[in-house]
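Before anything else, here's the structure in question.
Of the protein chains in this complex, all but one are displayed in their positions.
Letters A, B, C, D and E name the chains as they come in the text, with residue numbers starting at 1 for each one.
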């Protein structure tokens, strides 16, 4: 009931590595794209530390098509070495200048992975004029208390499909015997009953502007 | 850009005393009403400790008309003695049963006034199935960090007008030489530049559900 | 690897209503009981607001047997009306005097249900000399960030079995189409990958005393 | 009533860019200077990213005279590139060695601008032996909850005058139609009624030492 | 260096039971009294649950003389049953009306003892117009992060003397083998090196107003 009114939104989703966006806000991105909003993706690194960078590049490109994203930008940083602040801010500001997003998705700032912490800090600076910025969670996120929920019941299957396109990563979960689909399912249900729906993605706003 | 989509919303705003709603979310309520949503008001007490209860009753009734509110309910508690929890929860649950709100506004839980703390606690319990609950601030609020902003540039004049209808309260501010209009103006600008607009009301979500 | 050393523990688990203990710490209680520790249960109310009190009483008694609990105490409060503080503290202090627990489990203090908030506050006072107090979560818990995890991989099936003994409650979840088993599964996986195991229950310590 | 007793204080105010000190603690600095305390200013950068560095240098020098400050030190960092920690700490430690401040003012650590975050972190290290350190806010500050207030009713006009000396910046506010004087006025009133005075600057202490 | 300037202060210290004020802010009260400020004490209960109420009454009266306090008021509540909010607020408001304090000391709001939680909540309401309110800690306090320190090096001996006047309580510490003097010493040193002095009491401000 509360969502995008009238105008079509320009949306930018920023991920540290291939597959972070899918686990953190893939269901929401699919929903936005299906409703006709423009979805742009920006990925900081090719994820070379977690697999073959070229393969992961191709997987993320396939996901962008799956979302019918307007663009997928590779920001050119090295996996595990996303810089803290200015060098990254400049690169992201150029993207923001091109995309002019109404809404930005970014990783939450506390995480066991330094690339997530740094990406979040970069986004915090670069989006200083952006009206809406929402932080998402991934399995390595720490101390995250969402209070904004997107009901993804209708796009949960599409989210699983997006995750399966990251073939090299599906079984690379920190816990033996769990696939990334298991993670996504439990996360969707866990945040779902907090948001009082069957499946949800949870977010925390840096800044969210409502207009009725 | 993010707001109520398609369906008209049923909105319930809960205030501890007459005028709390005006200062906390009056601009937002006017905006909702003008956009055709159903706005219902519920006020816990007649505010007898801060003035003549009968007079304040009449002032709040005038404000309800100013909002074109669908209803104004007086919940019958005594000023300064809003109970903590069950007695209040029962009364508010009856209102929720009647109004079936999609969105509830309530005072933030930390405040120097016990009625605000208790009302917030009551709402926390009574709205357990409500998809959207937003906490607002008033001058006595403590430790409040909003992250949801409603742009009230278009309804700021209407908010001042609503506050002036509380004639008995306009100059009853804790600080000598400041009227409640001064408070409202500085609050709107302060939250405005945080939300990157000229005038805003700031909110913190207990739970906000977006759907695109 | 870190757990109970040498001495057998006396454990007291305090639940506001029948079934809260099962969802919050059932896997942990089973594990403690199987390892030979003494498990005592105390339930504040019979849960009459969420069903037939007599039936729920019987269901919880069956669960106590399933755990091989040493005792199940009914503390006699009325569902939705657990008092805040002294009246409840006296009753719980009497239980603590009898059980002399080394470890107490209690609901987290922020929750949409007032009985959970009040029970947590009561436990906070009554356990002032108890060396170990751990707070658990349930689906209505708010703002909970666990940092202590119990690996329940071996007792997850037993936890489901305990939940199924609450026959009247299995399908009483706030979200249509989800059973309490679905909730428990997603919670166990969600907290599991945070704790780096396949299934976990998450806790926050009021006070935890380690000795090597 | 609570303030500087007996001894004259040595005060150091650290700002990331020209004009940050004026918006954050200008009224307090004027009050300190008028009461005979020694006020020293240190500015990390000339603010070249937000205008002409030479012009902004001159504007800040004029403000220092307006305050009757004992010194204004330019710390030589590049706008938007204040380093995180050691390089900055060394420079600031040299200033502290010269000024021997009893009281330091610094920007709050959470902010959309990286220079503010980094300056705050640098001050946190460099002031480890300083008895009093107070964090101030500016329009880009995030998550700031002051609990120390300085009544600036008597120096508010002087604060506006200081801000107007930053001629190149007066109308450079992130929100169209608001001048920096509007920002300062709403901030002074907003923090004022929180501090129960007509106009205040709000602070959060890293460490404040009272002696009666 | 920062302390009471010019005018003599009227100070009100509110304690839940006899001896709480001594452990929490006794060194500060002695310092205030010696500097000529008016110190008023208010104690919620006679502490009958922790000993003989009549004896504890006499002990606290002796401490008041030791402080050269202007008054000691007994607020008449029953130990362990300090009410939450209105009944207590009325009683405390009457005291505030008489004393007109510039500065109030109160127990921190999170504590394993309900009387401390409730007293803190009462003070929060009753002091809504008081310019300075500082929360102190006692051994049962939880989650307390002071940022205001009073150097009590000169009054530490006097603080110990005050504690020894509570003869019935000196050895009633929750930990075997520790006297309340041991507690006071370790607390003074622990908060001391945080405040960069040899001995300190630590406080957290609800609201502190400085004027230079």
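One rule holds in what follows: a contact is a pair of C-beta atoms (placed from the backbone, for glycine too) under 8 Å apart; a residue touches a chain by one contact, two chains touch by 3 or more.
Because the structure is a prediction, the values reported are computed rather than measured.
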item	value
Visible chains in contact with the missing one	A, C, D, E
Residue, one of C:49, C:173 or C:208, that touches the chain absent here	C:208
Touch residues of subunit E, complete complex, unshown partner	139, 143, 145, 173-178, 182-183, 185-190, 192-194, 196-198
Where the unshown chain meets subunit C, residue by residue	1-7, 9, 28, 31-32, 35, 37, 102-103, 129, 131-132, 147-151, 194-197, 200, 204-212
Where the unshown chain meets subunit D, residue by residue	84-86, 89, 121, 124-125, 127-129, 206
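Here, only the chains that are shown with their structure count from here on.
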item	value
Between B-C and A-C, the pair joined by more C-beta contacts	A-C
Superposition rotation for subunit A onto subunit E, Cα-based, multiple of 5°	180
Centre-of-Cα separation between subunit D and subunit C, whole angstrom	50
Centre-of-Cα separation between subunit E and subunit C, whole angstrom	37
For subunit A, residues that touch 2 or more chains besides their own	129, 194, 196-197, 206
Category of the chain touch graph - line, ring, star, complete, other	other
